[in-house]
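Note that one protein chain of the assembly has been removed; the remaining protein chains are unaltered in position.
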Amino acid sequence: MKKLNVGMIGGGFMGKAHALAYAGMPMFFWPAPAVPHRHTLVDVTDEIAKEAAAKLGFDNYSSNWREVVENPEIDIIDIVTPNNSHAEIAIAAAKAGKHVICEKPLARDAAETKTMLDAVEAAGVKHMVAFNYRRTPAVALAKKYIEEGRIGNILNFRGTYLQDWSADPNSPLSWRFQKEIAGSGALGDIGTHVIDFARYLVGEITDVNAVSKTWIPERPVQSGGADKLGTVKSAGDVPKGKVDVDDEITTLVKFENGAVGSIEATRNAWGRNNFLTFEIHGDKGSIYFNYERRDELQVCFSDDPGDAKGFRTVYTGPAHPYGEGLWPIPALGIGYGETKIIEAYDFIKSIVDDTTVSPNFDDGYRIAVISDAILESAEKGQWVNLDKTPVKTN
Amino acid sequence: MKKLNVGMIGGGFMGKAHALAYAGMPMFFWPAPAVPHRHTLVDVTDEIAKEAAAKLGFDNYSSNWREVVENPEIDIIDIVTPNNSHAEIAIAAAKAGKHVICEKPLARDAAETKTMLDAVEAAGVKHMVAFNYRRTPAVALAKKYIEEGRIGNILNFRGTYLQDWSADPNSPLSWRFQKEIAGSGALGDIGTHVIDFARYLVGEITDVNAVSKTWIPERPVQSGGADKLGTVKSAGDVPKGKVDVDDEITTLVKFENGAVGSIEATRNAWGRNNFLTFEIHGDKGSIYFNYERRDELQVCFSDDPGDAKGFRTVYTGPAHPYGEGLWPIPALGIGYGETKIIEAYDFIKSIVDDTTVSPNFDDGYRIAVISDAILESAEKGQWVNLDKTPVKTN
Amino acid sequence: MKKLNVGMIGGGFMGKAHALAYAGMPMFFWPAPAVPHRHTLVDVTDEIAKEAAAKLGFDNYSSNWREVVENPEIDIIDIVTPNNSHAEIAIAAAKAGKHVICEKPLARDAAETKTMLDAVEAAGVKHMVAFNYRRTPAVALAKKYIEEGRIGNILNFRGTYLQDWSADPNSPLSWRFQKEIAGSGALGDIGTHVIDFARYLVGEITDVNAVSKTWIPERPVQSGGADKLGTVKSAGDVPKGKVDVDDEITTLVKFENGAVGSIEATRNAWGRNNFLTFEIHGDKGSIYFNYERRDELQVCFSDDPGDAKGFRTVYTGPAHPYGEGLWPIPALGIGYGETKIIEAYDFIKSIVDDTTVSPNFDDGYRIAVISDAILESAEKGQWVNLDKTPVKTN
Partner (left out) sequence: MKKLNVGMIGGGFMGKAHALAYAGMPMFFWPAPAVPHRHTLVDVTDEIAKEAAAKLGFDNYSSNWREVVENPEIDIIDIVTPNNSHAEIAIAAAKAGKHVICEKPLARDAAETKTMLDAVEAAGVKHMVAFNYRRTPAVALAKKYIEEGRIGNILNFRGTYLQDWSADPNSPLSWRFQKEIAGSGALGDIGTHVIDFARYLVGEITDVNAVSKTWIPERPVQSGGADKLGTVKSAGDVPKGKVDVDDEITTLVKFENGAVGSIEATRNAWGRNNFLTFEIHGDKGSIYFNYERRDELQVCFSDDPGDAKGFRTVYTGPAHPYGEGLWPIPALGIGYGETKIIEAYDFIKSIVDDTTVSPNFDDGYRIAVISDAILESAEKGQWVNLDKTPVKTN
C-alpha cells in the first residue's frame, strides 16, 4: 500500500489533532487510498520539536522547517502554525513540489492569501485549507439534503460561531489577539468557519454589511508562546498589551442566488463553548445544526403530513455521509478527531486520485476576500460588494 | 370592588385572547385592582357582533364602534382590529376620555402612530400597546437579572421571530399581506415584538441596517374576511393578488449604550412556529429565551465555579416575576392566555393607581419610528440613524 | 343557548383552574354544547367562600355544601377539595341527580372509590375524574398516532412524574403528606396521572411490582389550611409532624396486550418541576412527551427514509386534536388553563349529548385499584396481579 510522508510544521493543539488524523485515518477508511506516515515534526526549537515528535508519533524532528520542506522524502507539508507564518511556509512547500494542507485562515488578508494560491497553482500541487467543521457528517448531510433539493431553494442562512474562552478580561494576550500575527480576531479565527459553511451550503456571497466590536481593549501579556485558549488566567498585576483585532463580528450577507442572511462570530458569549450553528430556510424545508451537538442534524420537510410536521433530529451514522467508515451505529460519537480524520482522508484521496479537494486554497482565498470586505464594511459603515474574483470550479 | 367596563372593538382571535384575559385576571391577581367587565363587543355586522359577544362573554354587542366609544358606561376601549383602523378608533376613544389598549403594531407607520400618541396624551387617558410577549414571566425574569446587574453590561442582543404559517404559497392573501391595511409584513406583525424585547431588555436603538425580502410575491385572494393565519389553503385555480409587504426582515442594530446586535423576522421558516427568541451576552453572563419553550429561561453566570459553569434552565414559577399570581409550581404551564392575563392586570392596575404602564403608546410610537427606519434602510441599502425622537420616561 | 349551572366545592388552586375553564370554554369551543355558569362557590367558611366567589366569578357563595348539592338550580357539582371529602360530596351529589366532576384521585383507596362509582351509576348522572393532563393536545396526538397504528404494536411504556416542590425538608406538612386525608403520597397525587396515561395510551395494566420510599419522615406542621405546594417554608423551630405517605414510587408494570414498562413518581427530584413524561416504543415507531414542554410531541417512524430518520418535534396547533378550538398557530402556547378548558368542554359535551366521557369514575376506580396494588406490592415486595375488576367500555 502506498505511503505518503508528512512533514508537519507546528506541534501544538492543532498538531495533535492532525497527528491523530494521520494515525487514525486508515483505521476508518479502509482500504486507504494511501497511508500517511508521520515523518518529521517541526517546532521552534529542537527540544520542543523532539518532545512533540515523541508525543505525536513522528519519526523525526527538526527546528528548521525549510530543510523539511526541501526534504525529498517528504510528500506532504502540513502547516499548523500561527497565521503569520502560513504564507512563507506554504509557498516554499509548493515550490518544493509538496502537497500542502494548511490551517485556517490561510493568511492574514486576501493579498497575502493570493500569494499562496498562486504558488500552489503554479506548482501544480494539491492543496487544502483545514476548515474541518464542514466534514462533520451532519454538515455533509445538510449538503446532501440541499443538493438533492429536499429543502428547495434556499431563502435564508443564519450562521453563528459563539465562544467564551476569551470573555474573561484576564484571559491572556495570545497571538490570536494580535493583528500582526493573526490578521483579524474572531472573524478570522472562527467567523471564517461560518463563511465556509455559507459558501459550501448556500453558494457565493456577493455583499456584506458588518459591525465589529473589540470588547476588551487590552489583556495581560502572556508569558511563553503557548496558546492555551483562555485557560490560563493571569494574576492581578501583570502588564497589559493592546488588543488590535475584533472580539465580535456580525454581518449581513447576500448570496448570488438571491438568498440573504447573517453571520455572527464572538468569543465573548458566556456559556457558549463551540456554538457553531447554522439555520437554513428553503422554500421546501429547513435545516438546523449546532456543532455542540454535532452528532445531530435537524431537518424539517414541508411535505410531511400535516399532523406530523416538525424538525427531525437525525443522528448521523452508517446511513449518512462518511458513515460507512466511522462508527457502526449513530451517536457512538463524533468528536473533534473524527472531523480531522475525514479531512485527512479526503486530502490524501485527492493526492492519490489526482483530483481537486474542497475547501482548497482557492476557497481559502475567496474566504479571505470576504473577510477583508467584512472588515472594510465594518470600518466604513456601509455595504461592500465583492469583486467577482475568479472562483475555480472544483 | 371597583369595576371597569370594557368595550372591545373586534371579535377575532385576538378578541378571544383579550376576553379570556378579562375573565381570568381577577382569578390570578387577587385582590384585583379592579374587575374588568366585558360590557360591549363590536364587530363589522350586528350578526357577527352578536355571536362574538355570546362566545366571548360580553353583555352587549354593536356594529357601530363610534357609539360604543361614546357610551358613558364604557371605561376602556380595547382595539383588536386590523392595523388600518387602530388610529381612528384610538383617537376617538381618547377624545371620549376612554382608556385605550390597542393591539400591535399601533398603526401602519410612525406618522399615523404619532397621531394616536398625541391624542391619548392630550386626553390624559391611560394607554397601552399589547406587546404581550414581554409579559411572559421568563422575559420579565430576564429583565430582572439585567436590572440587578447579574449579567453585567450588555454587549450583544440577537433576537428572532420565525414562523412558517405563510411559507406555503397557497396560504391566502389575508390583510396581513396588504400594505394598505397592515403597513408592513413580517416586520410589523412579528418583528415589532422583537424590537419591543430589545428596547425593554437592552435600551434605546440608535441605528439600523436592514435587508428585506418578499419571497412569495402573490397569493390566492381570500374569500371572507377572516384571518386564519395560513390554516386555510386555497384550491388550485383561484385568482391571485399581489403581496406588497415584506415576508422577511433582518436588521443589524446599534444601541445607545454601545451594545450591538441583530433582529430577524420571517414567516417563511418551515418548522418554526412561534420561534420568538433572544440571546443576550453581557460581560458577566448570558441569557437565552425561546417562546416556544416559554416556561424556561436559560441563564449563564460568569462567576459560577469553573467546574459547574453553563446555562441554567430556569422554569418560572412562584419565585419569579408575576409568579405569586399564576400557578403554584413551575411548569404547570404558561400559555398564551397567561401573557394576556398579566397584560390586562398591569393595564388595569395603571388605571386604578393612575400610573404609566409599559409598553404604552409612546413605546409603540418609538417602535414605529424604528420600523420605518428599518424599511428605509432596506430600501436605500444603508445605515439609518434614528432621529432622537423624544422618549418619555415611564 | 343552553346554560348549565355549576356548584363548585372548593376555592383553592384547583378551584381557580376550574373557574378559568368555565369562563374560557365557550371562547374556545364555539358553538359551545352548553354554557357553564358559575353559580355557587362553596368553601369552609362564609367569609372564605365569599371572597373566593368574587375572585373566581361565581354569583353566589356558601359554606354548606349539602345545601348547594341539593339546590335544584344546580346542574353540575365540581369537587376540588382534599381527597378525604370527595366521596361524601360526590355520593350526595349523585343522589341529588347532579352531574359530577371530581379532582383526582377520586378517593383515598379503591374501596372508597367504589362507593362513588356505584353512586353515580345508580343515579345515572354523568361523571368525570379530572385527569386533565391527558387533554394536553400533544397527549391526544400521541393517542391518535397509536390508534392509527402509526407506531405499531406497543412494546414498552415508561412514564415518570417528577417534581421537587417538597424536596426541601422544611416544606410544610400539608394534607398531601397525611394518609388520613390524602390516601397516599406521590402515588395518588401525581403517579395516578401517569397511570391514567398508561391506560389511555397502552391499555389495561395487569400486574405491578413496586418500591416505595418516604425520604423525609417528618415535616413542620403547617399553620393554616392552605396548600401552597411547598412554596411556604417554615422557620427553624416549629413543631414537626409525621409523614405517613410515600414520597416516591417506582413500579414495573405489565399490560394486558403484552407490553411492559415502568412508572415512577417522586416529589424529591431537585430541578424537576412538572416533569410528567412518557416514552412509548412500538414495533413501528416511538413517542416521547414531556409536559414541561407540553406544546411538543416527539415521534419517530420506523419507515422514514434511512437518511432522515429520527424523532420529529411536532408542535401542536390547528392540525392536531382540539386544535381548531385553541390558538391559530402552534406554540402560541398551551398552558395549564387550556388543559382544563378542554376538560370542561368534553364534560359538558357529554352531558348535553348524553354520552360517556373518559376518564370517568370507572377509570378513576380502576386507577384506585392499581394504586392499591402498587402499595401492596411495595409492602409485600412481590408482584401483585390485579383482580380483573369489571371495566366498563366507554
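Per-chain numbering from 1; labels A, B and C assigned in written order.
As a working rule, a contact is a pair of C-beta atoms (placed from the backbone, for glycine too) under 8 Å apart; a residue touches a chain by one contact, two chains touch by 3 or more.
Remember, it's a predicted structure, so these values are computed and weren't measured experimentally.
Colleague: Kindly state which of the options B:Ser85, B:Thr313 or B:Ser358 is in contact with the chain not pictured.
Modeller: The one listed residue touching the chain not shown is B:Thr313.
Colleague: Please pick, from A:Pro217, A:Gly258, A:Gly333 or A:Gly381, the residue that touches the omitted chain in the full complex.
Modeller: A:Gly333
Colleague: Quick one: say which of C:Asn64, C:Ser223, C:Asn257 or C:Ser302 touches the chain that got left out.
Modeller: Per the contact definition at the top, the residue touching the missing chain is C:Ser302.
Colleague: Against the chain that's been left off, what residues of chain C make contact? List them.
Modeller: Spelled out for chain C, the touching residues are 151, 155-156, 158, 160, 162, 167-168, 209-211, 213, 215, 248, 250, 252, 254, 260-262, 264, 266, 268-272, 279, 281-286, 298, 300-302, 309-311, 381-383.
Colleague: So that we can see where the missing chain sits, which residues of chain B does it touch?
Modeller: Counting only chain B, the missing chain is touched by 141, 144-145, 150, 296, 299, 301, 304, 306-315, 319-320.
Colleague: Name, in rising order, the residues on chain A that touch the hidden chain in the full complex.
Modeller: Residues of chain A in touch with the missing chain: 1, 13, 16, 19-20, 23-24, 26-28, 30-32, 54-57, 163, 165, 228-231, 273-275, 291-295, 315, 317-319, 327-339.
Just so it is clear, only the chains that are shown with their structure count from here on.
Colleague: Which integer distance in Å separates the CA centroid of chain A from that of chain C?
Modeller: For chain A versus chain C, the centre distance works out to 53 Å.
Colleague: How many Å are there between the centre of chain A and the centre of chain B, using C-alpha atoms for each centre?
Modeller: The computed centroid separation for chain A versus chain B comes out at 41 Å.
Colleague: By the touch rule stated above, which residues of chain B touch at least two different other chains?
Modeller: none
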